[in-house]
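Only one protein chain is missing from this complex, and each of the others stays in its spot.
So that you can tell them apart, the chains are marked A, B and C in the order they are listed, and the count of residues begins at 1 in each.
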Amino acid sequence: MKKIAVFTSGGDAPGMNACIRAVVRTAIYHGIEVYGINYGYEGMMKGNIKRMQSHSVSNIIQRGGTILKSARSEDFRSAEGRRIAYSNLQAQGIEGLVAIGGDGTFTGAKRFHEEFGIPIVGCPGTIDNDIFGTDYTIGFDTAVNTALEAIDKIRDTAAAHDRIFFIEVMGRDSGYIAVECGIGGGAEFVLVPEQKTELQDLVKTFKNLRKSKSSSIIVVAEGDDAGSADQIMGAVKASINDPEKEFKVTTLGHIQRGGNPTARDRVLGSRCGMAAVEGLLQGQKRAMAGVVNGEVCYTDFHDCITKKKVLKDDHLKLIEILSI
Amino acid sequence: MKKIAVFTSGGDAPGMNACIRAVVRTAIYHGIEVYGINYGYEGMMKGNIKRMQSHSVSNIIQRGGTILKSARSEDFRSAEGRRIAYSNLQAQGIEGLVAIGGDGTFTGAKRFHEEFGIPIVGCPGTIDNDIFGTDYTIGFDTAVNTALEAIDKIRDTAAAHDRIFFIEVMGRDSGYIAVECGIGGGAEFVLVPEQKTELQDLVKTFKNLRKSKSSSIIVVAEGDDAGSADQIMGAVKASINDPEKEFKVTTLGHIQRGGNPTARDRVLGSRCGMAAVEGLLQGQKRAMAGVVNGEVCYTDFHDCITKKKVLKDDHLKLIEILSI
Amino acid sequence: MKKIAVFTSGGDAPGMNACIRAVVRTAIYHGIEVYGINYGYEGMMKGNIKRMQSHSVSNIIQRGGTILKSARSEDFRSAEGRRIAYSNLQAQGIEGLVAIGGDGTFTGAKRFHEEFGIPIVGCPGTIDNDIFGTDYTIGFDTAVNTALEAIDKIRDTAAAHDRIFFIEVMGRDSGYIAVECGIGGGAEFVLVPEQKTELQDLVKTFKNLRKSKSSSIIVVAEGDDAGSADQIMGAVKASINDPEKEFKVTTLGHIQRGGNPTARDRVLGSRCGMAAVEGLLQGQKRAMAGVVNGEVCYTDFHDCITKKKVLKDDHLKLIEILSI
Partner (left out) sequence: MKKIAVFTSGGDAPGMNACIRAVVRTAIYHGIEVYGINYGYEGMMKGNIKRMQSHSVSNIIQRGGTILKSARSEDFRSAEGRRIAYSNLQAQGIEGLVAIGGDGTFTGAKRFHEEFGIPIVGCPGTIDNDIFGTDYTIGFDTAVNTALEAIDKIRDTAAAHDRIFFIEVMGRDSGYIAVECGIGGGAEFVLVPEQKTELQDLVKTFKNLRKSKSSSIIVVAEGDDAGSADQIMGAVKASINDPEKEFKVTTLGHIQRGGNPTARDRVLGSRCGMAAVEGLLQGQKRAMAGVVNGEVCYTDFHDCITKKKVLKDDHLKLIEILSI
């Protein structure tokens, strides 16, 4: 293998730049030419491909976002789109790809490999931590810390005014962000898609909270089955029906996607990027490089996409115990 | 004057604790007994008053929120409520008050002084920076920096995806927060209540932005005359009508109220707190202690409430020039 | 078991408060009375022991330091000191202990258990990450992120002035902090006690760095075999002997011990604290509760103290590759 290319796709995540940097420098270290594709699959179809050098990735490890830009591509879903993309790669002589993104990215990569045989190794770049085959995804730790700092700030106001705050965090269908920042933020309740949310139980427990708790934080994962934080707050407020209690909602939104990556995300991004290039060199064809139990490992895209990562039991128990 | 009391009222703001600490220690320094009233006017009516010592305010200067809690009080609007409040102060022998809050707080303080003659000095504690008689209010600098850090994070994502973000910041009827974090965040536009927002002008300028600008940040003050960030985004999106452009809205919300105060807010809170106590000792009756042009000064509550602080001309010009 | 006590000992670490909170609330959840011992073994000998309630640990999860204070105790090294300590515990009816600290703490705990039979479970609270039996120690992640943020700031100046900075980080005999913040900070070199530091190799590689690298960061673990950052800088500067190159040293020092804990440290502290109490209930006698491969597990104090945790191979390789 003499030439490879790297791209980011789907939602951006902090640590993607650390990953790109590791891909570029590991390739150069092994004597391979490396190219960057801008705007993911969209750029692949448009031939938005450029040579990268070691200095192309200087001073980016600490930056959020992705210097290669990202996009979601409709056209790549068509056979014609993928054919054009492949011929652009061929024209440059690119023999292998590193795809940084989430399950949508890997679904596309798997099909692309099946159709054209080009080896692709993925890196798990998404804040949601919903990818099987890695304990953590690149960006998750930063998103949790960002959400946590926001919860710390909101707690100041909640405590000053004896208010009850419902805080909605990201995570799509996964409750990981909610659980970790719920534990870390000292939340009284955490509502996640993985557990059926029974609002009447919530209301009952709520009324039983010790009297000295005048303020409360409820963290709601955006994918919760009982609805948005706003809807849940409305239902709880109506059930509790206590004019003395003040209820507020905050949806943290896009601040969770950006920001300088934490140490953990920089190290994870760097490890996955290095492993992706070395995986291509070692003959990996369509797998994701992740870190499981502290060690780099490769998981077939098929498993990454179809298998489900589950929340840890003791995390949910922690929330119950620690809110007393 | 032998005994004074301090309280916080209205929305909490970072730096209120620094101010409380300064009031308590300055009083003790001058040999005066000092009491804390919990929950503002509400607590005054309920007799929620306790003696404070130097150590009562140890290790709080760096904390957001207010250790004295805050509340808005309906009952204090009634003559009967105020009469009860005053008799509670009399019962404790309290001869002067320090009121930390915004214009609502000072409106109440002014009336209370007029009715009962008790000297009251205020400290400008609100993130909105909308109080006449001080260049900055306690909490404003922290709120601006919090909003700015959020904008920095969102810009990562905006740049990665070539998106246009409308970001709504706090400030009630004042555009101060929006202007400062608009300049600091490199926003392309800042919409404030102090200037009539012409959406068609915005759309026109928008189309003329140089082509290399693929992403944009528009900061919207919550009190803007053209509506919420969400409404304005909808109107702009409809006018531009370009399916290639992706528009997003984020409302920063309550994170702007909390968090560890910045150096500036700790120093300002400390200065105002010291000046409030010294003002009472020097015979101030119903004035706010603020900092104008770097020096402590006292402004009659009447002026604080009725006069309007204006945005600086060069700030608005800066935004126009710097977004080219 | 009806009554237990918890204490912190040795150097403080961010996340200790999260751990104390989890110990207190898990105990209460299981119907056990819980006491806090101030100042570690020193306080145990002085009978500085007080009952804790659920609200005793409210609003501390986000704070650095330790509300139970910490100290190093000379007297506890004597048999007489330990006898007094034990009789103080007996007087209160305390039947089990949770000891939060590092290897010094566990060495004392092991001996105390051997002499008096009292069950003790430890939690790994130290920034150094040098404890066998847990993948990470409580406080390590925060320390790494603090050091990393400092490196990010210093890089601004290094880049502005084309300087070479030697940055000394903590970690005692362990290179963990240095390695993680070296990778995350994009350091050109990382010097750790686990690897023999050959200064002449360093100088040679240094001269070979590509010309476009005008500034460099060298992270030095405080326990490095070649000396302090200051000594190493002196030797390198003398060898390179280039008046055009400007060399600087920064020793990060105690900022690495404090600060609000990261999400990871709050969750780890909470998990270990819960596991410590449940370990006591399940019959653990002298073990540390840690997290290995994502799961809680217990390791005999003997192993915690005598076995050595090793750096990951791919981490050291990463630094070599990524600095090209």
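Convention: a residue touches a chain if its C-beta (ideal position, glycine included) is under 8 Å from a C-beta of that chain, and two chains touch if they have at least 3 such contacts.
Just so it is clear, the structure is predicted and the values come from calculations on it, not from any experiment.
Considering the intact complex, the chain excluded from display touches B, C.
Considering the full assembly, C:Thr66 is the residue among C:Thr66, C:Thr105, C:Thr299 or C:Ser323 that touches the omitted chain. In the complete assembly, the contact with the undisplayed chain comes from C:Arg257, out of C:Arg257, C:Arg271, C:Arg286 or C:His315. In the complete assembly, the contact with the undisplayed chain comes from B:Glu180, out of B:Glu33, B:Glu180 or B:Glu194. By the touch criterion stated above, the residues of chain C touching the omitted chain are 8, 11-12, 14, 63-66, 69-71, 146, 149-150, 152-157, 159-162, 165, 248, 250-255, 257-259. For chain B, the list of residues touching the undisplayed chain reads 18, 21-22, 25-26, 28-29, 54-55, 58-59, 61-62, 135, 141, 144-145, 148, 152, 155, 159, 180-181, 183-186, 210, 212, 260, 262-264, 266-267, 270-271, 274-275, 293-294, 296, 312, 314-315, 317-318, 321-322, 324.
By our rule, only the chains that are shown with their structure count from here on.
The touch graph of the protein chains shown is a line. On a Cα centroid basis, the chain most remote from chain C in this structure is B.
Chain A and chain B, compared by their mean Cα positions, are separated by 35 Å.
Averaged Cα coordinates give chain B a centre that lies 39 Å from the centre of chain C.
With touch defined as above, chain C holds no residue shared between interfaces to two or more other chains.
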